[in-house]
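Submitted below is the structure of interest, expressed as structure tokens.
A single protein chain has been removed from this complex, and every other one stays in its place.
Our next item is chain A:
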Amino acid sequence: MSLTIAGHTFSSRLFTGTGKYANQEQMIASILASGSEMTTLSLRRMDLKAGSDNILKPLQKLGVKLLPNTSGARDAKEAIYAAQLAREALETNWVKVEIHPDQRYLMPDPIDTLKAVEELVRQGFVVMPYIHADPVLCKRLEEVGAQCVMPLGAPIGSNQGLASKPFLDIIIEQSNVPVIVDAGIGAPSHAAAALEAGADAVLVNTAMAVASHPEMMGKAFKLAVEAGRMAYESGTGKVQQTAEASSPFTEFLKELV
């Protein structure tokens, strides 16, 4: 059941984010209930007047692995800078590369992502790139040393689910590194569907954070991801157009005619 990325083994296939929660207590309760062992953080210039909200302490207490992202980066140069800052601030060489120049759809820039990943791998980072569900790009990222790929299901925070499903299927079939479906997962059923289809993990943030009961939703995602993975490992049946009886026809039925 476990998943290994860059030598680190996770028993949960649910990764989480820390954004959009109404408060820190709900965030901690939700992540705890979800069983997630890795959660993302962003980096910002400190507000010198307001002081910091110190998100690190409660997360460290929880014992989850912290995954900094490069959110806010508009090109490869900014993403590399953000990764270097994050390595210093969080004492980790893991980074989720996300580069989105367009604020409306937050579509990841494939060309600058490839450039950034290549350079960050050279600099010794464990790189997890957030990208469109593009099978060719996934192979290119794998070739330059990405430790996994993180194709989107749908635009960030859109809750649309696996809008990219046919392409996720191709990526899952071809990939030699873990495939983590990121973005767009709006309900536990979407997460279960991703795992059933053979995705190695999912990353969920908005759906848990904006739920009326984030803690319960965290638990719901935990169960969905476990169920999805179990179904994948059990092997689901073939889809077909015609019916196939689940009960055998008997002499009794023939006598009725």
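Quick note on the criterion: contacts are C-beta pairs under 8 Å (C-beta built on N, C-alpha and C of every residue); 3 or more make two chains touch, one makes a residue touch a chain; residues count from 1.
Just so it is clear, contacts and distances are computed from a predicted model.
The chain that is not shown carries the UniProt protein name "Sulfur carrier protein ThiS", picked from "Aspartate carbamoyltransferase", "L-lactate dehydrogenase complex protein LldE", "ATP-binding cassette domain-containing protein" or "Sulfur carrier protein ThiS". Of the candidate positions A:Asn69, A:Gln147 or A:Ser175, contact with the hidden chain is made by A:Asn69. Contact with the chain not shown here comes from a single listed residue; of A:Thr40, A:Thr113, A:Gln147 or A:Ser175, that residue is A:Thr40. Touching the chain that is not shown, out of A:Leu85, A:Val121, A:Val144 or A:Ala187: A:Leu85 (per the contact rule at the top).
Annotation: of A:Gly17, A:Pro108 or A:Pro178, A:Gly17 touches the absent chain (contact as defined above). For chain A, the list of residues touching the undisplayed chain reads 17-21, 27, 40-46, 48, 52-53, 55-56, 66, 68-69, 71, 81, 84-91, 156-157, 203, 205-206.
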